[in-house]
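Just one protein chain is left out here, and the rest sit where they should.
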Amino acid sequence: MSIYDLQNANYRYQEVLALDSVTCAIERGERIAILGANGSGKSTLLRLLDGLYFAQSGSVSFEGRELNEESLQDENFVYEFRKRVGFVFQNPDVQLFNPTVFDELAFGPLQLRWSRKQIIEAVDIMLERMNLMHLKHRVPHRLSGGEKKRVALASVLMLDPEVLLLDEPTAYLDPKSQSQMIDFLVECQHDKTVITATHDLEIVGDIAERCIVFEEGRVAQSGTPSQILGDESLLRRTSLIHEHRHRHGSDVHKHPHLHKFHTHIQGSVSRIRPLTDSPGSP
Amino acid sequence: MFQRRSRFGFLERTIADLAEILDHAETAAQSSGNAGLVQQLDPRVKVCGALVLIVAAVSTTHLWMTGAVFLFSLLLIVLSHLSLRLYFKRTWLGVLFFTGLIALPAIVTTPGLVILQVPLLHWAVSKQGLTTAFRLLARAETAATITMLLILTTQWTHVLKSLRYFYLPLLVVTILSMTQRYLFLLLQLTKNLLDARSSRKVGQWSVSQQRELSASVLSVLMSRSLFLSEEVYLAMQSRGFTGEIHLLDDFSFRWRDWLSVVILITVIALLFLIS
Partner (left out) sequence: MHIPDGYLSPSTCTVMFAGAIPFWYVAIQRLKKVLNARLIPRIALLSALSFVIMMFNVPLPGGTTGHAVGMGILAVLLGPWASMLAISIALAIQALFFGDGGITCFGANCFNMAIAGSLVAYGVYRLISASASLASPRRIVAAALAGYIAINVSAFFASIEFGVQPMLFHHADGSPLYAPYPLYISIPAMMIGHLSFAGIVEAVIAGSLVAYLQKTDIELLRITAPGVSDTEPAIPEAIVINLRPLWLILAALMVLSPLGLLAAGSAWGEWSAEDLKNPEIRKQITIASRNMAPPENPPTGLEMLSSFWTAPMPDYAPSIVKSPQLGYLLSALFGTGVILLLWFLFSWLLERIVSVSLRTPKS
């Protein structure tokens, strides 16, 4: 049985059809990247997968059980579901609603009624693991962007969920923090089902084995990272890359690219690192 | 006179006020982490102590008792390595100005034994007026000193959690904490919005332009507040919140705290016995 099964799921937000007849299945242990430009429906999909929004028509099922208002009122189901599925929001200020880092990490276990001693110990262990011990009593307002993201991730990982839903994990981060985040995600993903929504094509190869591309609420394409990243027309159509004009000295040329560094030798085509190569190759 | 005020118009003044608030929060956060005497005490002792001292200072009819509490606070300030200069600038001067302004007319409006006449205006300054004004000032300064002492030596989140022990409902403590958490976000957002507008300002703005700006800034703030509240609700649900609130604190009473309680009780008892 797939861990997630969507059948013609629709979701309308005010006047906009955010998800349009989405059908797909996600298997246990898969690492999936949901790709799409802003507004393509990625965030909405994640929220449906976390039982925060409910499909207005069609269905979204978790291990065979449909996620709707009724099932999310069943106390036992909710208890299990919230323990097993963790969601890291795009905007860390939304996620960090507790007074201090300590409280944030303790929130999940508190809701699940762990004992006081268990919680305090578990929080300390996680703080060490994520290198956050020096921020234990810090208020969220005084954390940097990268620290906030780490705290957000740590607080979700406290319950050791089997499914991780990540909404733009590299957003709000400077390049160094971004690569730290990616490293961490790659590390901790053993035997978890990880579904990441992003429009950052550079990280896709590291974090996913399968990509699903969204366009205006619909599934445009599905495939491996190399298949998807090699399909330039798809990427352009779905606004994941764009064509762009610029100058080198007196020459003007245009090509589709991801704003990567490249040099231009007079008259010849510039050396752009192809998207399908894995990072680190020349 | 009004012309000059517009130059330091609402935009500049609001930005300045905001900067001061954010700065105060930063100072409080830092100083409450320092290793001073009062910082080391349990928050519950501090909150209770502050309350008791304020009530004592404010409700007494004897000025010397207010003075005694003030001196006691001064001692605690020094022992907690807090900057007296900062205190002067932030607290004492402000209260002097504010309360002084309110209390000043009382010197001439209060009926009683006339001590002197203000030249030219022929207003009568009475002894009762002077005593009243001075009493008011002393109380205001002492209360403000104690409140500031509490804030500069105790993490705000600890203050809130300790209120639980004084029978404040869990729901209220939770909302209080969340308000405080998001307050700084909103304050920063407000400052950013105003800074952005301020940098685009050319020349003087008319009053209606200024009012339009305030209305639009407040509209953005309201939108953001409502949006954030919905998102936060989703985030809470996602982490397992179903409506029941739970709180966890790591307070523990140590010998220091017991000693402080004893000292506090002794001081208060003494004051009452003497009066």
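For reference, chains read A and B in written order, and residue numbers begin at 1 within each chain.
Rule of thumb we're sticking to: contacts are C-beta pairs under 8 Å (C-beta built on N, C-alpha and C of every residue); 3 or more make two chains touch, one makes a residue touch a chain.
What you are looking at is a predicted structure, and each value in this text was computed from that prediction instead of being measured.
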Chains still shown that are in contact with the chain withheld from the display: B
Only one of B:L41, B:L76, B:V125 or B:M236 touches the unshown chain, namely B:M236
Touching the hidden chain, out of B:V38, B:A68 or B:M148, is B:M148
For chain B, residues touching the missing partner are 2-3, 5-6, 9-10, 13-14, 17-18, 21, 24-25, 28, 50-51, 54-55, 58-59, 61, 91, 95, 98-99, 103, 105-106, 109-113, 122-123, 127-129, 131-133, 135-136, 138-140, 143-144, 147-148, 150-151, 156, 159, 169, 171-172, 174-176, 178-183, 185-187, 190, 207, 210-211, 214-215, 217-219, 221-223, 225-226, 228-230, 232-233, 236-237, 241-243
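The rule is simple: only the chains that are shown with their structure count from here on.
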Which bits of chain A are touching chain B when the two form their complex? 47, 50, 52, 75, 78-79, 82-83, 86-87, 89, 91, 93-100, 102-103, 106-108, 110-113, 116, 119-120, 137, 139-142, 155-156, 159
Quick one: which bits of chain B touch chain A in the complex? Just the residue numbers, please. 25-26, 29, 155-157, 160, 177-178, 180-182, 184-185, 188, 228, 231-232, 234-242, 244, 246-248, 250
